[in-house]
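Every protein chain but one is kept in place in this view of the complex.
Our next item is chain A:
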């Protein structure tokens, strides 16, 4: 059978159309099978594009205000208490204003301000250096902006600890279990040889609850979606002067601090 050029082209064209149609059908079948929604988020989960926190230092009056938020976190997340500071594991902790904000460099600021304890935690950066250096992708940025760590994948190389400019990450040099005062049976512990840090209480957000420190802070800490112009946190940021830790490094930290005026500094002095 001989075939001329015109018929050949017609045949090719027809078979191409047929093949494309067939692919569409196959696609449909495969999608129906594979993309069955076996896994889904909890219905009451709090959702956001970028979670962020504002810490209002004007509302931290006594030592108890700090202790309350720190122990709320420690108790829920099975954080060990090592007496040796070299082994310290911390998700939320305090340091002085001077150490927390070294770039502020107000040489003549009142001593009380310089010595004021500031609650510190993971900044859940927009551009997290810890995520960039992690060789196993154990630490990663979620769609809602949380910098999460998959403990199952952490190999304990501590690159992330070196990369984090905020000292937010701790390493488990020994088995932390014997050093946990009271185990919370609903939350895992960690094992020897992994790095850990604050998770913005991802397990509580999934249940529709605020992070534990925010809940315990009596309104001194606010938490919300930075990308939503109507969120409480955006209102607070629009009506207050806030600072962030080391934002000049380009990490895009998401913890904002309201330091307050001279009154607050004076009260800071009394706190010691």
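Note that in this section a residue touches a chain if its C-beta (ideal position, glycine included) is under 8 Å from a C-beta of that chain, and two chains touch if they have at least 3 such contacts; residues count from 1.
Note that contacts and distances are computed from a predicted model.
K.L.:
What protein name does the UniProt record of the undisplayed chain give, "Response regulator", "Menaquinol oxidoreductase", "Probable ABC-type transporter ATP-binding protein" or "Sarcosine oxidase subunit beta"?
P.N.:
Of "Response regulator", "Menaquinol oxidoreductase", "Probable ABC-type transporter ATP-binding protein" or "Sarcosine oxidase subunit beta", the absent chain's UniProt record names it "Menaquinol oxidoreductase".
K.L.:
Looking at A:109, A:151, A:236 or A:249, which makes contact with the chain not pictured?
P.N.:
Of all options in A:109, A:151, A:236 or A:249, contact with the hidden chain holds for A:151.
K.L.:
Using the document's definition of touch, tell me which of A:2, A:38 or A:230 contacts the absent chain.
P.N.:
A:38
K.L.:
With the full complex in mind, choose from A:4, A:105 or A:186 the residue touching the hidden chain.
P.N.:
A:186
K.L.:
Considering the whole complex rather than only what is displayed, give the residues of chain A touching the chain that is not shown.
P.N.:
The missing chain touches chain A at positions 37-43, 45, 78, 140, 142-144, 148, 150-152, 183, 185-191, 202, 206.
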